[in-house]
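A single protein chain has been omitted from the complex, and every remaining protein chain is retained in its original position.
Each chain gets a letter, A and B, in the order it is written, and its residues are counted from 1.
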Amino acid sequence: MTTPLLSARKLEVSFEIGRKGFFGKPRLLRAVRGVDFDLMPGRTLGLVGESGSGKTTTAMAAIRLAPSTGGSVSFEGTDLMTLPAEAMRAQRKHLQVIFQDPYSSLNPRERVGAIVREPLDLMNVGDPAGRDDRVRELFGLVGLRPDQMSLFPHQFSGGQRQRISIARALATNPRLIVCDEPVSALDVAIQAQILNLLRRLQDEFGLSYLFISHDLGVVQFICDDIAVMYLGEIVEYADRPTLFSKPRHPYTAVLLEAAPSLLRRKSAGYRRAGMVKGDLPSPMNLPKGCAFASRCPKAQERCRAEAPVLRDVGDSRVACHFPLD
Amino acid sequence: MSPLMSLSDLRVEFDTRHGRVTALSGISLDVMPGETLGIVGESGCGKSITALAMMGLIPNPPGHVTGGVIEFDGEDITRASNRRLRQLRGRDIAMIFQEPMTSLNPVFTVGDQIAEAILLHQDMSRAEADRQVIELLETVGIPEPEARAKSYPHQLSGGMRQRVMIAMAISCRPKLLIADEPTTALDVTVQAQIFDLMRDIQAKFGVAIVLITHDMGAIAEMTDRVAVMYAGRVIEQGTSDQILDTPLHPYTRGLIGCIPVLGRAAASTDRLPPLAEIPGVVPPLHLLGDGCAFAERCALADDHCRAVRPPLDDKGHPVACHHAGEIA
Partner (left out) sequence: MTKAVSPLGEAWGQFLRNKPAVAGLALLIVIVGFVLYGHFLFNADPYRIVWGPLTAPGEREGIPLGTDFLGRDIFVLLLKGGGPTMAVGLSAALLTVVIGIAMGALAGYFGGWVDDLLMRLTEFFQVLPALLFAMVLVTLFAPSLVTISFAIGIVSWPGTARLTRAEFLRIRELEYVTAARSIGAGNSRIIWKVILPNALPPLIVSAALTVGVAILFEAGLSFLGLGDPNTISWGQMIGQNRNFLLEAWWPVAIPGLAIFFTVFAVSLVGDGLNDAFNPKLRSR
């Protein structure tokens, strides 16, 4: 079996938010609670969940763009969590990010050519004279014209800006790219352009993606393995065909049922089978048992008393006392 | 049956720094009583402006309704007085918006705000209105309505706030509910709850709904008929099944083809084929020429398309394309 490119074990992220009284204990919000995942080389691992699930925090903590409070992450055998700052900085060459918002992820005061060149300068990749050629090459790769290099970000459309982001991420020939909802701010037609581009680049350069999304359609298209997150924990972990054809966790089933699909027609009298009630419980005040129990259509006494752990069920890993068949 | 809301040849222009641009040109749409009409398109296609026009809410300046008729229940509201418009709005035509946080006033309780909406249009005592508020909150599925009525907007989740907006919108039993991307800001499970609620309310009160959305999945699940908009025009119109199963306009086909459809080939271990792409972007309104606005992104376009704008003709269902139904 191949070794994973990026592998997280018991990853924890807590935020301190205020104190009880002036000298009281700080109140902790546990945004990520003991997450394990393995991203295999050349594959795409999807982190799926709704807002508050901790999917972005998990990914950012895994590559040390957000502080973690426990656990370990190994990248090609190196433990990133204990790496000294300078060595971590050197590792960034191999770990890049594409952000969600094409409007705030590019510095508005820099020309886009300089934005794409910046990682090469900071990481000292290649000789300075060759860097402009590299930038030109990158512009071509993502479907932009080299004569656009001298423009500023606000002169581009959302989809074009996302291409610039992708070019910046590709600049240092990384092995891993974290894609943080890269298409959710784009119109559907543009979404398809970017998704196809990401997949083409993956094939061409053997990239691995850690892909964060709330859109199951997008995840089904681009991901090979999927981890479904709920309130800071992975509740189900499986490969794509298994997850989409045989969801085991009731929450996964609910997500699949909730997502709109062209195949469900009002004209055919489509009615949604059972939907969860209510909202996410407060992460400040987590229940003792399963975090999903309060909204789960199948919850029983045991679910409220005892938190389930991730275990093998069929081809999936599921954190549920009563997984679906 | 006569339509409840009918736009004919509606033209709306906006003053911009590029001069006056046409935001809607010749929009004709009917909404029948009790049905759901979907209006779908990418950002900037004019779908939200169409919704505002139906409410008589085109901001002036910079907007001007420069032609056409907006008829509600047989009455031309482009000629209606402001007083009459205020009477219609909220009572007969109600609207819910994309961002339920900014649509609610943060300094009043949600109960106060719903009661206010009721008292504006109906002659009743405050105590009666308060009783109705509780009933409405129950109808829209808010648990413990008595307690929630005393909450301020920031104390509620996004889904709850959208439910409050819906409660306010249906408080006077409107005949038409306009929903402008009502779930875009919400998570999928909450979106599903809101869609289910909108369907229940339609079944219960027989209200007609205009659903503005960019999501073809929402169109499939929620609507009876659809109008597809592009660059300020309706380019294809029909029943939802016609549009989704036999789209005739290359743009509509592109829009449907570029969606990664959930559930299709779910169990397949093969990689899914690449998505269909529509190259380029929507042209800015001030740069529209005489020809078809979609021509520069269209694989079927020829010189005729670039010179002559295709009219909305019935080719099985109404579509504005010289090459309707052809395959590239």
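The working rule: a residue touches a chain if its C-beta (ideal position, glycine included) is under 8 Å from a C-beta of that chain, and two chains touch if they have at least 3 such contacts.
In this text, all values refer to a predicted model and were calculated from it rather than measured experimentally.
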item	value
Hidden partner chain, touching residue among A:Leu29, A:Leu83 or A:Met123	A:Met123
Selected from A:Thr82, A:Ser104 or A:Ser282 as touching the chain missing from the view	A:Ser104
Candidate in contact with the missing chain, chosen from A:Ser51, A:Thr78, A:Gln148 or A:Ser184	A:Gln148
Interface with the undisplayed chain - residues on subunit A	60, 63, 65, 89-90, 92-93, 95-97, 99-101, 104-109, 111, 118-119, 122-123, 147-148, 150-152, 154-155, 165, 168, 172
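Note that only the chains that are shown with their structure count from here on.
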item	value
Gap in Å, rounded to a whole number, between the CA centres of subunit B and subunit A	31
Subunit A - residues contacting subunit B, complex	50-51, 157, 159-160, 187-193, 195-196, 199, 214-218, 220-222, 241, 244-245, 254-267, 270, 272, 275-280
Subunit B residues touching subunit A - in the complex, by the definition given at the top	36, 42-43, 143, 157, 159-160, 187-193, 195-196, 214-218, 220-224, 239-241, 244, 254-264, 266-269, 272, 274-279, 281-282
